[in-house]
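One structure coming up, written as structure tokens, with questions to follow.
Here the complex is missing one protein chain, while the rest keep their positions.
Order as written gives the chain letters A, B and C; numbering starts at 1 within each chain.
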Amino acid sequence: MVRDARKMTRAAKPDESPAKPSRPEQQRFPPMISQSNELPLEAPLLLQLHDLMVKARCLEERLIAMYKSGHGYFWIGGPGEEAFNVALGLLIKKGQGPAFDYLHFHYRQSATLLAMGEDPMGAIRQMKNVAADPYSGGRNFAGHFAKKEWNLVPVSSPIEVQYAMAPGTALVQKRHGGDGITIVTGGDAGTAEGDFATCLTWSSRPGQELPVLIIVTNNRWGISTPAGQVQAVEKVSDRGVAFGIKSKTIDGNDPIGAWLELKEAFEYVRTERKPYLVEANVSRLFGHSSASGANYVTNEADCITRFEERLEQHGVLTRAQANALREKYATEFADLARIAKEEAFPDGQTIWDHVFHGEPGRDPFPR
Amino acid sequence: MVRDARKMTRAAKPDESPAKPSRPEQQRFPPMISQSNELPLEAPLLLQLHDLMVKARCLEERLIAMYKSGHGYFWIGGPGEEAFNVALGLLIKKGQGPAFDYLHFHYRQSATLLAMGEDPMGAIRQMKNVAADPYSGGRNFAGHFAKKEWNLVPVSSPIEVQYAMAPGTALVQKRHGGDGITIVTGGDAGTAEGDFATCLTWSSRPGQELPVLIIVTNNRWGISTPAGQVQAVEKVSDRGVAFGIKSKTIDGNDPIGAWLELKEAFEYVRTERKPYLVEANVSRLFGHSSASGANYVTNEADCITRFEERLEQHGVLTRAQANALREKYATEFADLARIAKEEAFPDGQTIWDHVFHGEPGRDPFPR
Amino acid sequence: MANIAQAVRLALHYAEEHLGVTDIFGEDVGPPLGGVFTCTQGLKTTWNSPLDERGIIGMAMGIAMAGGRPVAEIQFCDYVYNTIDLLKLAGNTYWSSNGQWNLPMVVMTPVGSGIRGSIYHSHSFDATATHIPGWKIVMPSTPLDTYGLLLAACRETNPVMFLIPKALMRVKGDELIPGEPVEDKALSKLIDAPLGDRSKWVPQWPTLDEVIIPIGKAKTVRTGSQVTVVSYGRTLPMCAKAAEALAAEGVDAEVIDLRSLWPYDWDALKASIEKTGRVVFVNEDTEVTNFGEHLMRRTTDELFYKLLAPPKLVAGKFVPGIGLADPLEAASVPQQHDIEAAIRSTAAMAP
Partner (left out) sequence: MANIAQAVRLALHYAEEHLGVTDIFGEDVGPPLGGVFTCTQGLKTTWNSPLDERGIIGMAMGIAMAGGRPVAEIQFCDYVYNTIDLLKLAGNTYWSSNGQWNLPMVVMTPVGSGIRGSIYHSHSFDATATHIPGWKIVMPSTPLDTYGLLLAACRETNPVMFLIPKALMRVKGDELIPGEPVEDKALSKLIDAPLGDRSKWVPQWPTLDEVIIPIGKAKTVRTGSQVTVVSYGRTLPMCAKAAEALAAEGVDAEVIDLRSLWPYDWDALKASIEKTGRVVFVNEDTEVTNFGEHLMRRTTDELFYKLLAPPKLVAGKFVPGIGLADPLEAASVPQQHDIEAAIRSTAAMAP
């Protein structure tokens, strides 16, 4: 089903213009949702997008609840980025090895994983840092996914380093042939690190252009610092121009627009084997992380609310259905959390495991 | 005299167009010298530019000769960049403290120093690494100048780090008031380091724009690697655009054009207190350094030859005068080198000096 | 009583007013947040930087070159590792220019484990920092030492690395910073930013006195005759507690808070080790090529024939990270019982 979604655009006239990206708003003004009078996607895909967005939101809300009730030490995640992240996840070519997409993600992408079909129990286990956490065995923070089967390289806390690594997987893919690409994502503030420029340089070497979809989700914040205070760059996508990289700013709060724009970008990178820079304007709905309270903010656009209004308006979904869906997932994740709470933490002696590949874990020193 | 030069443009109609910068040439094609039928500068300034260019070339040739005869272990310097570097030096506001210009240079700027009035003996002593080397006391390579009296911060070998520091001196200058600015220079290949992007970001923070003249001398090489092989960026100056930084590519092989363009750039930065990015296309006339042989190459434009042709053509200078000038400096620097060859190397025990400011140099450990 | 976060703030306030500090900056250092640990709330020269550690260190170097006095923060020392070249450059600029360009600059950064920070908020930086020549390096373990050492750092004319043990950030001292109100919570009312909207808040700074704790001076936290324990930062109070606990068993340990890692107070260590003949070094950085190993080497070099027992190091395990789950962190960095065991066994050794 996930793979099918990659071909689910309504058979459109080639020049039918998709939802136009809005210009990035100035600091503090939530990006507007693009509106068009006709929905350019088929109902099943619209409902799938919605379902996954709600599922992702409910999962993050459960993780926050776990944090607040002491079942986890730190929360960070992606509420506010569901529209974009779900669309992204549906378009990914999932699998292991260079024929499939390599994923260099940051810490706000639970929705992308769910859209790819991931079991939500993994995120819950990582939140609770139990030994069964499939991503890090209780070693890493929430949202720090890693899944080799799906080419998902470990999400790491240091901002922007993924942009330095992404060209490497893409190089192998370019040589390998086929249509596997590399996708790298990060936030707006992080583009101030030199690694963002590194990614632009290394992805666009003349004659060695690499199939990298370079994504920046712009929520106009770095923790407490507004973007407009520290960066003159108005559109992050402008950074690609000097490198000859096709670049675009899109409305990441609109799942339909995001889906269409991403589809175009994916197709370009898959077939041209060249980089494409997408800046997606998104919201940050629960602040930066648990360190800043993890409470719902009311001054940013909520992609789910807006999408539901639009779906209702077009008769694709009823309020009752939307409520039922939320209820269903909320219950489901509460149940999963109850299970995780009973699970075992990793044993202290396991710190020696996986220091070196191919070698049994052991303390190198006698104690 | 040096300071006067800053005002020596011919009283021009404001719209009189200076020598146009040529588009950067593709790899391997030497940048063209801009030609105009009338020389837009007064003869005294033209002769001063020429004199300093020749002086700088002769100095570098002497340093190379020292290297080749075993009086120095490593040579690196600026032959090929004299046209640009002399113009730059003449426009600098020389002195100590934030009222004057701060200079974050790289290793090809002997011509800039000479244009500022520096005694060439310093470069010769540094080449010979004697204790009297005024820049590093025999500690550092040729071309690694440092002169606090003139706000010349130490040239350091690591490529591009100067771009990360330059905004710092500029911040103090912006606050201090006056017209002192910060000038930072480096090569084209080095712009691939993240620090170049760092400089763009930190110089252009909204409302905190800094008076930095950001210069890249583009010789289309990084040691043995042609620029076109590793960077898609066609004009380095394009990198400034996304940051809202005024940016221009100029012909750095033409001293007249360079002088006029730099004058405009200096005036902008001095008065607007905002960054300006100048890319100067230049030649590399003796290869990268002594490690690549330090022999004159014949396939790049020589700014001195071309300038002399032009001056001759306009009757400003005769061949005989040009030859005599070269002769004079060659002899002068050969004499200086003979003196330096007799000077003492630093004593081994001085390694302990200047580890910490305000403290006598001493080995912290008993031996 | 001030905690360490407040002590940093008080010191920086004093330094802004009296020591010429011109710029206190870093990621989220300025308003509204005033630092992820609140260390820079309400100060007048703070500002928020771009998210770029190389830019932060470069900016500090440039400000120092032009006669400013910067205090730059790296939000967590875990994120300083892409700037080591710049730190090395800051440490060699005075030397490379043969005594022309000294850089009066302070870099402060929270270090260490103890807040369940997982792989990237638990790093130690003492081993790496002490291997970089040209820097002075300090790491207080009490609020008063924080205050006094930070003032000393802001007076220095060389680069100073100010390491703040984040596990102790909220621990109150038992000594008053001269000028802080005696009454509990009074200080908080004066200088802690309120929750919620802070746009109109201004701090009420108490009038502070200058306390300079010279860089390079250790502090004896407990005197003892049988074994010397040398530590700093998070593990220091654990060593003090361990010594108290062991006193009941008849083990008499002397505990020294090194406070300054470079230069360090060898005279104090030497005198103590000569007296006790035994020494345990404790820190939580990973144990291979660890600063405690340097101190052990110094001990061996100069005091080998006076030792009654082999000098001992208790440090972090040589694993790639500190895991989030409690058992992982507990197994990775020294805990109270590890320190007690090391002191006990060392004290028991006889030649």
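A few remarks follow.
Going forward, contacts are C-beta pairs under 8 Å (C-beta built on N, C-alpha and C of every residue); 3 or more make two chains touch, one makes a residue touch a chain.
Treat the numbers as computed from the prediction; the structure is a model and nothing was measured.
Just so you know, the chain we are not showing touches A, B, C across the whole complex. Annotation: of B:Ala83, B:Ala192, B:Leu285 or B:Leu336, B:Ala192 touches the absent chain (contact as defined above). The chain omitted from view is touched by exactly one of C:Thr38, C:Thr83 or C:Ser113, namely C:Thr83. Taking the complete complex into account, A:Gly194 is the one of A:Pro120, A:Gly194, A:Gly222 or A:Gly257 that touches the chain left out. Listed residues A:Asn85, A:Ser156, A:Asn253 or A:Ser283: the one in touch with the omitted chain is A:Ser156.
Considering the complete assembly, chain A touches the hidden chain via residues 97-98, 102, 133, 135-137, 139-140, 144, 146-148, 153-154, 156, 158, 161, 163-173, 175, 182, 194-195, 198, 201-202, 205, 353-358, 364-366. Contact residues of chain C toward the unshown chain are 54, 79, 81-86, 88, 91-92, 94-96, 119, 127-128, 130-131, 133-134, 262, 286-294, 296-297, 300-301, 304-305, 310-313, 318-321. Seen across the whole complex, the unshown chain contacts chain B at 73-74, 129-131, 136-141, 156-160, 189-190, 192-194, 222-225, 229-231, 291, 345-352, 355, 363-365.
Convention: only the chains that are shown with their structure count from here on.
Computed centre separation for the pair chain A/chain B is 46 angstrom, with centres defined by C-alpha atoms. Centre to centre, using the average C-alpha position, chain A and chain C are separated by 37 Å. Multi-chain contact residues, meaning those touching two or more other chains, occur in chain C at positions 50, 52, 54-55.
The set of chain B residues that touch two or more partner chains comprises 194-195, 198, 201, 205.
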